[in-house]
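Of the protein chains in this complex, one is absent; all others appear in place.
Read from first to last, the chains carry the letters A and B; within each, the first residue is number 1.
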Amino acid sequence: MKKPDRKSVIFFLESNAVPILFLIIISIGVPYSGFSVDYLVQEIIIRLSRNSFLVLSLLVPIMAGMGLNFGMVLGAMAGQIGLIFVTNWNIVGLQGIGLAMILSIPLSILLGWMSGKILNMAKGREMVTGFILAFFMNGVYQLVVLYGMGSIIPIGNPSMVLSRGYGIRNTVNLINIRQTLDSLIPLKIGNIQIPVATFMVIALVCLFIVWFRKTKLGQDMRAIGQDMHVAESAGINVERTRIIAIIISTVLAGFGMILYLQNIGTLNTYNSHEQVGMFSIAALLVGGASVNKGKISHAFLGVTLFHLMFVISPMAGKNLIGQAQLGEYFRVFVSYGVISIALVLYAYRKLKEKERAGTALAEAQEEK
Amino acid sequence: MSQNAPLLEMRNVTKDFFGNVVLKDVSFSIERGEILGLVGENGAGKTTLMKILFGMTVIQDTGGYGGEILLEGKPVSYKSPLEALDDGIGMVHQEFSLLPGFTATENILLNRESTNYNFMTELFGDRMRTLDRAEMKTRAEKAIEKVGVKLDENTPVSEMPVGHKQFTEIARELEKENVKLLVLDEPTAVLTESEAEILLKSMRKLSEEGIAIIFISHRLQEIIEITDKTLVLRDGRIIQETPTDQTDIEEIAQAMVGREIHAEGDRAEVRTFNAPHLIVNNLWVDMPGETVRNISLEINKGEIFGIGGLAGQGKLGIPNGIMGLYPAGGEVRIDGKTIPLNNPREALDASMAFVSEDRRDVGLLLDEPIDWNISFTGMQMQKRFLKPVLGGLFRLRDDKAIEDIANHYIEALEIKCMSPRQKAKELSGGNQQKVCLAKAFVVEPDILFVSEPTRGIDVGAKKIVLDTLKEYNREKGTTIIIISSELEELRSISDRIAIVDEGRISGILPASEPSKAFGLLMLGKVDSKGDSK
Partner (left out) sequence: MKRIIIRSAALLLLLLLALFFFYTGKGHTILLDNKTVTLGGTEYAAVNMLEVRVDRGEEREVLKRDRIKEDVVGQGHKITVTYLDKGVEKVVEEKFRIKTGQAMYLISLPGLIGGAEGWIEPFDVEP
């Protein structure tokens, strides 16, 4: 084997700085947490089945050069509204999950189309626009769920409605669909439960993404992701394609949210979707993705590393400094931190690449 | 459709940008398989002519054009380049329009990919068809073969040498099935000699196949070598239209520059300098399309120093690099003091100023009025036009002083405007350029870089701009470095002129040398390496 030269090693470290940093933190934290290997493996599997779908939904807009889609929160809202109806109607089991997904589709398409339109007006600033848009839509969501449901939209199930007669309660118990998909095909290896059916659905999305990249539409998105103007002058309808990318992402995020909540089993009506956007984006970045590059492997690696850190940090924190709250603190701090770091690194890397090109130029001079 | 009608005919095409006439009564025709050489100085109207042909939106946005265009005898008027492409007119741009992360194949077949049917198309439309990579490869190979070059169709464009990028672009145009007319805008400017040779060969082959070519080039040798007909544009008019075999380089060159004869009259007087002011050693600048590889210069105090050369050779990279706008390396010294690179603030603090070639994006605040534009840098950098308030606790804008200075320069530079409060974007190109100059003059720099000061402005305005620069140099003793593609312009005001070729100085000559000497340097024919004096 050829000995890698120093420069390429540094380049590798630089371009994978975030995953490596997490790997180091985790490898220090695991022994301190005192968890058994079985427990950790089980946790990773649960988290993978719970979060992967959501994280994967982010990949399509990255391909189209629209950065990390903070607008996925909108899809999550659509998924939640689907679940609220399904719970209200008392639809049980897989049928409940299926129906919630079908219900979320038109909502997701509508929200995705809307945010796609808005993002087209803010080209180059998609991420911050998406972020603020999510805040705004959160207000609309609250209006509908807190005031519209039970008054305009009939909600027959009294256990879901606030005691004042309208508005959905803070938490909705999803007992009807709780883990029905996870336990559809039970498999136990040693002490570890594997939710085979959920992973099959996730595999399906991966296959979709792989296939999608090979379609004309996927190719167009890649072209737009590299240079909108060149794509436009080749006759690709840039705006429409970008809207489609966001719609696909939003619909997938809606599905992902439903899978996520069927695993958790309770819906925090006014919080679940907010957290999901932030954590999914952070997880993808931890996996080594960046604003303009995202692979399926980044999603899985990211979910593993990011959530493993959350699993171990409370115990590690307690054992190290006697503070269990450290975990929750880390959760928020780290996810915002990771997003900031990733964005800074992205800008830094762009600069570095320019510099590298310049240095190469200078070196070429010296050789002459 | 009549077979006798020429493939493309333009009749009395006229175009002005807000009263600034750039094309007047341009008429010509081109037959199938003919190669037409279109030459003219920068700003002669070649690019505008092609923009009209392709129906670029900028033409409609600025009031359309006059005259008629006929394709195979039928009048056409394209609303967008895509319509022109549908009619078999292809364009290879001066700037590459390739996607760096895509392979040659993907670029050649961009938006015309071969695809396979699958059931999803019935549900979600044709864009769900999957790409047929094998078929795409064959098509790309065929197109590359048509160009007549060896090119690995799987290489991403970002890893290609410039020449291969150019060939990829050409292959993309040729891949279109019905291509009848190909416009090549300076295709050889970025090619090495052997690559250019291959390109010319493939052009000949294409013309034999019946494809007409409009070939825009500054390299007159190539024009003579390959074209059937030569068309010379100057100041928006056709000066000469002759079969190429009845003309020669000198005649074309003469027709191109035309006004050289009387420009000779007001050649700058010969001055001598002996105090080195700005010294540049081994400068490299990574400016896309204008890469500077290795440049050393010594410029004297009070001198007007011209930098010329063909587009894309790196002359624009020099001021942009020294002023810290693009990544650069090497050494820059002013009066013996080293100026750090890659830091615009340091460059400005060293009393250098820069009038950018990119006045719309870098030079001007388009939505702000003239007086603000003029005073802005002075205010930011030198805390001028500010008056102390409350015993110096705050400083507020001194609107009176700003207005005074604006009025002064409006008068001095003959800026045509309604008032100093008029917005910069409402001015014509020439007047915008004058505002840029005024802005630089206000800071009273020791060294002033002026990049392409006359690009895109009309003849009258050119003269005022150049005269202003000259006057300013004489009055204040400012060292001026002027970068321009127009040699005659450089010769009329500079003391010495350096010619840049492939990112290096190919020679420095006094402005009094004949044009031919500079022309040879531009074409890299002389081996004298750039040491000043």
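Observations on the model:
As a convention for this text, a residue touches a chain if its C-beta (ideal position, glycine included) is under 8 Å from a C-beta of that chain, and two chains touch if they have at least 3 such contacts.
Every value quoted in this text rests on a predicted model; they were computed, and no experiment measured them.
Only one residue from A:17, A:41, A:92 or A:110 touches the chain missing from this view: A:92. For chain B, the list of residues touching the undisplayed chain reads 122-123.
As for the chain not pictured, it touches chain A at residues 89-96, 98-99, 102-103, 105, 156, 158, 176.
The criterion applied here is as follows: only the chains that are shown with their structure count from here on.
Annotation: 45 Å between the Cα-based centres of chain A and chain B.
The part of chain B that touches chain A in the complex is made up of residues 81-82, 85, 97-102, 106, 110-111, 113, 115, 120, 126-131, 282, 284-286, 291, 293-294, 327-329.
Across the complex, chain B is touched by residues 211, 214-217, 219-220, 222-223, 226-227, 229-231, 233-236, 354-355, 357-359, 361-362, 364-365 of chain A.
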